[in-house]
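With one protein chain withheld, the remaining protein chains of the complex are depicted in position.
And now, chain A:
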Amino acid sequence: MNDRLKTATPAKGVDLQENKPMNQSWRLLDPVLLKPAVVESFRKLSPQAQFRNPVMFVVWVGSVLTTVLGIHALGGEGEAGAGFILGIAAWLWFTVLFANFAEALAEGRGKAQAAALRGSRRNVVAKKLSDASRDGKVTVLDSASLRRGDIVLVEAGDTVPADAEVLEGVASVDESAITGESAPVIRESGGDFSAITGGTRVLSDWLIARVTANPGEAFLDRMIAMVEGAKRKKTPNEIALTILLVALTLVFLLATATLLPFSMYSVSAAGAGSPVSVTVLVALLVCLIPTTIGGLLSAIGVAGMSRMMQANVIATSGRAVEAAGDVDVLLLDKTGTITLGNRQASAFLPAPGVSGGELADVAQLASLADETPEGRSIVVLAKTRFALRGRELHDAQFVHFTAQTRMSGVDIGARQVRKGAAEAVRAHVLAQGGQWPQAVVELVEQVARRGGTPLVVADGNLVMGVVELKDIVKGGIKERFAELRQMGIKTVMITGDNRLTAAAIAAEAGVDDFLAEARPEDKLKLIRDYQAEGRLVAMTGDGTNDAPALAQADVAVAMNSGTQAAKEAGNMVDLDSNPTKLIEIVETGKQMLMTRGALTTFSVANDVAKYFAIIPAAFAVTYPQLAALNVMGLNSPASAILSAVIFNALIIVFLIPLALKGVAYRAMAAGALLRRNLLVYGLGGLLVPFVGIKLIDMVLGGLGLA
């Protein structure tokens, strides 16, 4: 796992930790990725590539201009020394290269991850069927030539050639290539387990399936397109930010361009010096325009996508990832998200005259052969509470649960041990001539009121007591919800349980609200209601009947194990089918926006220091009094300007790790978060360049370069 996931999800027992991304982790500056990134940075110097990014395009034009001026100056009649102009030109080129490098590196990482994800699905042999039956004619072809709607046969040992929906057959499928989960899963036609993913392998039996996506349209392919800068569509916030950056660039273009006439006037008015040189103006312009964010903007977007991929989430658009940051209501299914999948025994409540140990003993006896998770949990609870171990039983005949008897247990000779629903056990006991004590009735009610399921245990005609089964809330989830609340995100639990049960679990898990006895249409209505209040809703789902709600939700994460309909309706697919991951998705979305905001603020705040470096230097000859503004005490005008340009280029390199990793996300209220980030990136951005430029100036002075 990469560093971010570790910090974002500290060990809390939430099963996020269980993710085993199959794609290996890529260290930030992996040497394997560095070399191609360097090559790519030069390739991106072409004007077409630069034109996509208006801010960097201005730098590119400036680099070309100063280079020409420098070459001209070599002839000895330039506007300034050739060394100075070419020095500026070189650092302007570095600025462009560094920005290219950041983008190339982010793309390289994304592509490496995508390639690993895709690896298994290349050049697979597909068995195309002429019609949807086993008797159909089989054509063997390359998976790349499959089209949506084609029918394929996948037999034991075959790799699934494309994303498809099972029409016929039942098979066990190894999805570890995608999910990292080694246990095979059952896929069958109809219902919620009918989707198969390209690249997974059928272990037993066979399936006939209809291909649901053309090659290149599958989720993975869409994701890969999003980490390739040139094809990446800008997200809405990115577009808005780009507009702002262009506007800032225009402001600075105006401020620097008008300096030329201003300085010409000043020269004639002061009768001293010469007008400011074009080189200095270009240097000033490049330092002022938001190159830091402009150069890293694309890398941030690509890195966001690639973080999603590292979390094994495939988003259909960058827009969806960004929207995740805006979500303020999370709809979470109870089972699997908030609670572990099954109910478990949590307490032994003995009837009057029976000890807890006796009840546990009998309950364990009744459950020894019960292989259901509930049954096993009773055995385990008896062991942990009363140190009762499983034992050898002679002459025992196990009675399995049936829908008719609604009881299970064991017959040991004539002794009948049973456990089951209260009504069933009551009938059983009364039929045997036993008593149905009032105390047990009350216990049963108590448990039901708490949201648990009561199981009554009887030994012959004697009622021993009640075993309380209840939903086990996942460890750490409550803290997770508390964090979400701090972030201003409301959690709503969706469950088919009755209100009583739902309320009890909701209280225990610490969700803000719940929807009990929820039908799919209730879910849809709930989403619409929240949206009408002006909230953005995120949810997870896997069943076909979730599809309308998924389509309505602003951020909809479909489980990979879910149906094709659910996946089509959602805007993200979680390959691990882990509903808790929604929380992580929200964090990633926020982190992407925060990184952009932080770097924009930093970039703009930097400009103050650059003015203090360049303005006195540019007008040193005309108005020597302006030296009063040289608060950093820089060596010489040339050194001051060069230092500012070098700082401006180097800061991009220093911030590449931040752009790729993202600004550390903390769960706190918006106000506190803003205060923190303003202090770090606003105030920091104001101060850092003063120090940086001074240091570079000292180094330049030390080297005798300026």
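Here is the rule we use: contacts are C-beta pairs under 8 Å (C-beta built on N, C-alpha and C of every residue); 3 or more make two chains touch, one makes a residue touch a chain; residues count from 1.
The rule is simple: contacts and distances are computed from a predicted model.
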| item | value |
| --- | --- |
| Name under which UniProt lists the unshown chain, selected from "Thiazole synthase", "Potassium-transporting ATPase potassium-binding subunit", "NAD(P)H-flavin reductase" or "Phenylacetate-CoA oxygenase subunit PaaI" | "Potassium-transporting ATPase potassium-binding subunit" |
| Which of A:Glu40, A:Glu322 or A:Asp459 contacts the chain that the document leaves out | A:Glu322 |
| Residue, one of A:Phe386, A:Phe401, A:Trp436 or A:Tyr611, that touches the chain absent here | A:Tyr611 |
| Given A:Ala37, A:Val166 or A:Ala598, the one touching the chain that is not displayed | A:Ala598 |
| Touch criterion as defined above, residue of A:Val251, A:Leu393 or A:Val631 at the omitted chain | A:Val251 |
| Contact residue for the chain not shown (choose from A:Phe193, A:Phe348 or A:Tyr623) | A:Tyr623 |
| Sole contact to the chain not displayed, among A:Ser263, A:Gln564 or A:Ser643 | A:Ser263 |
| Chain A residues that touch the omitted chain in the full complex | 236-237, 239-241, 243-244, 246-247, 250-252, 254-266, 269-270, 288, 322-323, 325-326, 328, 485-490, 533-536, 589-594, 596-598, 600-601, 604-605, 607-608, 611, 615, 619, 623, 625-626, 628-629, 665, 669-671, 673-675, 677-678, 681-682 |
